[in-house]
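Selected chains only, in their assembly positions.
Lettered A and B in written order, each chain numbered from 1.
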Amino acid sequence: MVAPTCECPDPEMHPVGIACIALVTDFGPGIYVGQVRARLSASVPGVPVIDLVHDLAPFRPDLAAYLLPALVRDMPPGTLYFCVVDPGVGGERGGLIVEVGANWFLGPDNGLLSRVLHRADHARPYRIGWSPKGQSASFHGRDWFAPAAARLCLGQPLDLTELGRTDPAGAEWSDELAAVVYGDRYGNLMCGVRAASLPAGTRFRAAGRLLRRARTFCGVPPGEAFWYENALGLVEIAVNQGRADRLLGLEPGDKIELLSDGEAELAYV
Amino acid sequence: MVAPTCECPDPEMHPVGIACIALVTDFGPGIYVGQVRARLSASVPGVPVIDLVHDLAPFRPDLAAYLLPALVRDMPPGTLYFCVVDPGVGGERGGLIVEVGANWFLGPDNGLLSRVLHRADHARPYRIGWSPKGQSASFHGRDWFAPAAARLCLGQPLDLTELGRTDPAGAEWSDELAAVVYGDRYGNLMCGVRAASLPAGTRFRAAGRLLRRARTFCGVPPGEAFWYENALGLVEIAVNQGRADRLLGLEPGDKIELLSDGEAELAYV
C-alpha cells in the first residue's frame, strides 16, 4: 500500500505528528488548568504538555492575539497550541484550528488566533464541526477543546471545514496594537507592537511621559522608564530597578502612543 | 502460591493500581508543591503527578470538603488524590485514607475528606498507622503524606486500621454548605451546594441581592449578578462581564441564603 502523495496533508485522515501540547490560557492559578491536563493525560498520555502561559489578561482575546505570535516565535516545531481566552463561552462563537507550518493552534473563533493566522504566509484556518455530547455550557476548554486537541493528536475526525483567510473573527484587526497586552511579574509592560516594525529613534508616550529606547535595563539610570525590544521581539516598557506598571499606572488594555522623531522633540520643549 | 480471593482488596498486601496522583492543596504558588513533587518523583518516578488545585482557601478544610467531590467528579479512575489543607499540622489530628471505587483519597483527618466519604455508597475509611521517623512537625504534606502516598502506590504496608463511616472528623457536617467555598480567577464564587439538589426556580440572596438562575453568562445583561450550575455541578455566583467577588464583596467562607419561591417574591416587594 502506497501512502497518498499530496502537498497539503489532510488532518481528517492522518495523525499530524504533534510532539507537544502547549497551553496558552487566561485560566490563572486555580482549578481549570488541572481539569484540562487530566483530560489530556487520560486521552493522549504519551504527549508532553507544557504550561506556556496561564495569566493572560482575563477575557481579552483582543490583547492575547498580539502576544501569541511573539510567544511562540522561538518554540520547537510540531507543537499544538491549546489557546483558550474565551469570554463568549456558552454563546455563538465557534471553534477554530489554524495550521501554520508544522504547528497547530486550536481555540475559540473570537480573534485570539487572528494574528498567527494573518502573519503567516501559508496558514490555513479550519472550523471545528465536531463536538462531544454532554459538554458543559461554561467550560469548553475542558469539555470541547481538550478532547478536540486529543483527537487532532490521534488523527481522529473533527469534521473540519477549511475557511478563507478572512473568515475567522479578527480579520480586520490592525497589524500592530499600540497598547499594553501583557504585564509580567516584574512590572514590565509588553505591548502589541513588534520592535522590528519600528523606524530607528522611535519614541513612545505613555501616561504622559516620553519613553526612549534602550538596549537593556542597564542602559538607563535607575528609576527611569524606557522601552526596549524584549526577548520575544516586542516593544516592552520597563523601569531600571523599578516597576513600570506602578510608576506609569498602566495595565493590560491601556493605550500607548507612538511618536515620530519630530513629535518627540516638540513634546520635550 | 495462590493469590487470596476476596471482594475487598487489602491495601496492605497488593499494589492498588494507581495510574496517577492528583494534588489537591492550599499550598498556593511557592516552595511547598515542589518539595512534595520531589519526594514523589524520587519514590514513585513512574507515576504521573497532576496539579489539580493548589489555591484552595488557606487553612479551611471545612470549605474544601465541599469542593472536592465536585472537582473529582469527571476525573479518570485509578487516581490517588493527595489532599492537604491542614491547619492542625503538628497537633493531634491523624492521617486518613478513603477508598472510593477505583480511587483513593489521602490526607489529614480533619473533615477535608468527609464529603467524598459520605456521598459514596461504598467508601471505606482507614486510619494511617505508619509514619516515618524524623519527620518535621510542620510539613506533614512532604514528610508524612507524600511518603505514605508513595507506599500506597507501591503496595507497601501503611499499618491501616479500617474505620466506621462516622469515625473520621466531619461526619456530622451538613450535606450541602450554603457558603462560598472557592473563588476563581475571574471573580466567580463557587458555593458548597450541588445545583442538582435544588428545586426549579431556586433563588439565592447574597450580600443583600437576589440572584436568579441563568444557564450561562450570556443569559443575563452585562453587570448583573446571577447564579448558574457550573461545569463541576456546583452553584456558582457570577456577573456577566464583571467580577462577582468585587461586586458583592464576598469571599470564601461567606454565607449565602437559599430562598424558596415565595420568599423571593416577598423580598422583591
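A few comments on the model shown:
Note that in this section contacts are C-beta pairs under 8 Å (C-beta built on N, C-alpha and C of every residue); 3 or more make two chains touch, one makes a residue touch a chain.
Source: prediction; values computed, not measured.
Whole-complex copy count, one sequence throughout, 2 copies displayed: 3.
Just so we're on the same page, only the chains that are shown with their structure count from here on.
For the pair subunit A and subunit B, the CA-based superposition corresponds to a rotation of 120 degrees in steps of 5.
If you average the Cα atoms of subunit A and of subunit B, the two centres end up 33 Å apart. Contacts from subunit B toward subunit A in the complex involve residues 20, 22, 28-29, 48, 50-55, 71, 74-76, 182, 184-186, 215-219, 228, 230-232, 241.
Residues 26-35, 37-38, 41-42, 45, 58-59, 87-91, 136-139, 142-143 of subunit A touch subunit B in their complex.
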